[in-house]
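The complex appears here without one of its protein chains, the remainder shown in place.
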Amino acid sequence: MNKQNLTIGGKELRSRFFLGTGRYPNPFVQNEAIRASDAEILTFAIRRVNLEAPGEDAILQHLEEERNFTYLPNTSGAKTAEEAVRIARLARASGLSDWIKVEISANEKTLLPDPIETLKATETLVSEGFTVLPYTSDDPVLCKRLEEAGAAAVMPGGSPIGTGLGILNPYNLGLIIEEANVPIIVDAGLGSAMDVTQAMELGADGVLMNTPVARAKNPVKMAEAMKLAIEAGRLSYEAGRIPKKKYATASSGLPSFISN
Amino acid sequence: MNKQNLTIGGKELRSRFFLGTGRYPNPFVQNEAIRASDAEILTFAIRRVNLEAPGEDAILQHLEEERNFTYLPNTSGAKTAEEAVRIARLARASGLSDWIKVEISANEKTLLPDPIETLKATETLVSEGFTVLPYTSDDPVLCKRLEEAGAAAVMPGGSPIGTGLGILNPYNLGLIIEEANVPIIVDAGLGSAMDVTQAMELGADGVLMNTPVARAKNPVKMAEAMKLAIEAGRLSYEAGRIPKKKYATASSGLPSFISN
Amino acid sequence: MNKQNLTIGGKELRSRFFLGTGRYPNPFVQNEAIRASDAEILTFAIRRVNLEAPGEDAILQHLEEERNFTYLPNTSGAKTAEEAVRIARLARASGLSDWIKVEISANEKTLLPDPIETLKATETLVSEGFTVLPYTSDDPVLCKRLEEAGAAAVMPGGSPIGTGLGILNPYNLGLIIEEANVPIIVDAGLGSAMDVTQAMELGADGVLMNTPVARAKNPVKMAEAMKLAIEAGRLSYEAGRIPKKKYATASSGLPSFISN
Partner (left out) sequence: MNKQNLTIGGKELRSRFFLGTGRYPNPFVQNEAIRASDAEILTFAIRRVNLEAPGEDAILQHLEEERNFTYLPNTSGAKTAEEAVRIARLARASGLSDWIKVEISANEKTLLPDPIETLKATETLVSEGFTVLPYTSDDPVLCKRLEEAGAAAVMPGGSPIGTGLGILNPYNLGLIIEEANVPIIVDAGLGSAMDVTQAMELGADGVLMNTPVARAKNPVKMAEAMKLAIEAGRLSYEAGRIPKKKYATASSGLPSFISN
């Protein structure tokens, strides 16, 4: 089976699962969930990490043994482009990564991304040589603008962070994917394996999740479920689903290779 | 990981995928798709099979080598309980199986099951010792009635056969599952891996599909996608998803094992 | 504007609003809401009415002055066809009405109608000369069966009584309407003016409501809202909506009568 791989910022990835590292009940469960997810890219808030000695950080430490992770630090907590840019520079300076997920929100109730500031920060950070993955709304025009600004991948949200409401507007997500020339990673709001399968069947190149895994009753089992959901959705997308029809077609009629 | 198995009519099944054998482009693809699906239970219309010599039948022949299939013949084409019962008796008499999927429809446009005739046929066939799996609508009261009539499993449709419209009424399906004491297998109308994941996350015990696999652009790849979707949905159901919330929760806050 | 009227059981109705009389905060609000709704048909549970002297009944009394109502008593509380038939006969014997809404449920959690018992009671009551309006599920085959049994109108539920969940399966409702030769009245589960407009745009001939009016914060205002929603949905159905399209069409292009 010919599985095309995903490439972001020149890096070829075998997994399409971007996993967040926050909110797990304890470090052991966190580690087991990461293992079960088979994720290659791990994301976390820079403000959570001790930038003076990232190698000794509580979160990153127990992942150390396995060297094949790509870290995608995010700027969560930033309310303006300026703050996001400062956080990204700190992260790079401390040797953490030159990949950055731009995440800017001034609304504490919804944590929805600010489209104007996100575009500004993306422009600046691209010009400084970062590999930039902005978290944004599902506005198709803005996603295009972020691509034109040099984003390595664009990450529209399905619904507000941590709500588990799934993909509120599959139409918009479909449009975004249809028009994109960079990978589209669905970020934020996914709650269940169904949401993940839906995203992948719409043609998304990957998904980023944290809360739905970390806060599931059984995070490790959920990590495996999500891994399989990504694969199922991707395969289904590649296999080409049947069209929807208004009326029935008997599936038990004579098969065409018999009736012909 | 403790994966509870599904038991129907005293038979323990390791797969939750019930696969139809009609409408594939050719027998080779049919066989490959069955293999990729890992399905244990195969379903087909009795009227399609040569009952005088079922062992030589075009459809069943090339499955012969692999002996671990359970055949679930269906009564499709029947318009009344009487016709369905006669078809089931013929199938058993010819040594095909004493499992029977009751499928009765008088509406050629929608092929929707007739609830009254389906209940009647189920009662009769149960009294004659068949293992009866009726295909029915998603009416919760009727599903309960079929269980009370002795159905080994109840198989509500997601939407009309072959439409690919998915689960039109997840609420009803959830009620049916909540109240059931026998396995609930979602039968008919599923179109994509997302639909399958949704059914399993609602707590369905399995799914029956034919057209969405056989008529996909790539049936073999779709069979694999559906297999994974069933596993993903089941694991997610067991793992316990996060509740839906109206507003956001930051996933990148201090993890509880650090902040405490 | 040519507004085709609705005819049920030989009676021509100018309103398409069937209003329930239970659960209002007090009799004054009940009366005002009935007035605002402009409903002609009022429905109530027979068990609530003093059958020995229906003219002095607390509920019906204050409606007395206005003589143009048609009463549609219902058999709610009945768990079997037998019970429903007995209740209907009592109602007729007491001079209340020979119209009857068959409502039979054995499930106290969902109050969903029992399709088998509903069909039986309908057959019996039709044969006894009642004008029968059965409340049923949205199973298209069963709705057809009830029509064939002589129902004067068929009343599928949108969702369980009192839930306000709206029309859970618009597809099924559309099929039912498409195939019907008697009026289809959507009964149960509607919660808002939007639900009502949707039912009417699908081509329903009327709607029956109680809880969404009686339990609204302002029942009188809601009665008026529902009346307008019925009219809006009906007019829209008659006016013929635009088709849905995937992509945009500018509405501000040169109008055809100028550009041509």
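Residue numbering begins at 1 within each chain, and the chains themselves are lettered A, B and C in the order written.
Quick note on the criterion: a residue touches a chain if its C-beta (ideal position, glycine included) is under 8 Å from a C-beta of that chain, and two chains touch if they have at least 3 such contacts.
Because the structure is a prediction, the values reported are computed rather than measured.
**Q** Touch partners of the unshown chain, restricted to the chains that are shown, please.
**A** A, C
**Q** Pick from C:Ala84, C:Leu119, C:Val154 or C:Ala193: which residue touches the chain that isn't shown?
**A** Among C:Ala84, C:Leu119, C:Val154 or C:Ala193, only C:Ala193 touches the chain that is not shown.
**Q** Looking at A:Arg47, A:Arg92 or A:Arg145, which residue reaches the missing chain?
**A** Looking across A:Arg47, A:Arg92 or A:Arg145, the contact with the absent chain belongs to A:Arg145.
**Q** Among A:Leu119, A:Ile177, A:Ala193 or A:Ala214, exactly one should touch the missing chain; which is it?
**A** Considering all chains, including the one not shown, the answer is A:Leu119.
**Q** Write the list of chain C residues that the hidden chain touches.
**A** On the side of chain C, residues 1, 20-27, 30, 44-45, 47-48, 58-59, 74, 76-77, 103, 109-112, 160-165, 191-194, 196-198, 201, 210-212, 214-219, 221-222, 224-226, 228-229, 231-233, 235-236, 238-258 touch the unshown chain.
**Q** Please identify, in ascending order, the residues of chain A that touch the omitted chain?
**A** 105-107, 110, 112-116, 119, 137, 139-142, 144-145, 159, 165, 168-169, 171-172, 175
Throughout what follows, only the chains that are shown with their structure count from here on.
**Q** Examine which chains touch each other and state the graph shape they make (line, ring, star, complete, other).
**A** Chain contacts: open path, no cycle.
**Q** Just how much do you need to spin chain B so its Cα atoms sit on those of chain C, in degrees to the nearest 5?
**A** Superposing the C-alpha atoms of chain B on chain C needs a rotation of 180 degrees.
**Q** From the mean C-alpha coordinate of chain B to that of chain C, what's the distance rounded to whole Å?
**A** Those two chain centres are 35 Å apart.
**Q** Mind checking the centre-to-centre distance between chain A and chain C? Centres are C-alpha means, answer in whole Å.
**A** 47
**Q** Using the touch rule from the top of the page, what residues of chain B touch 2 or more other chains?
**A** 110, 112, 165
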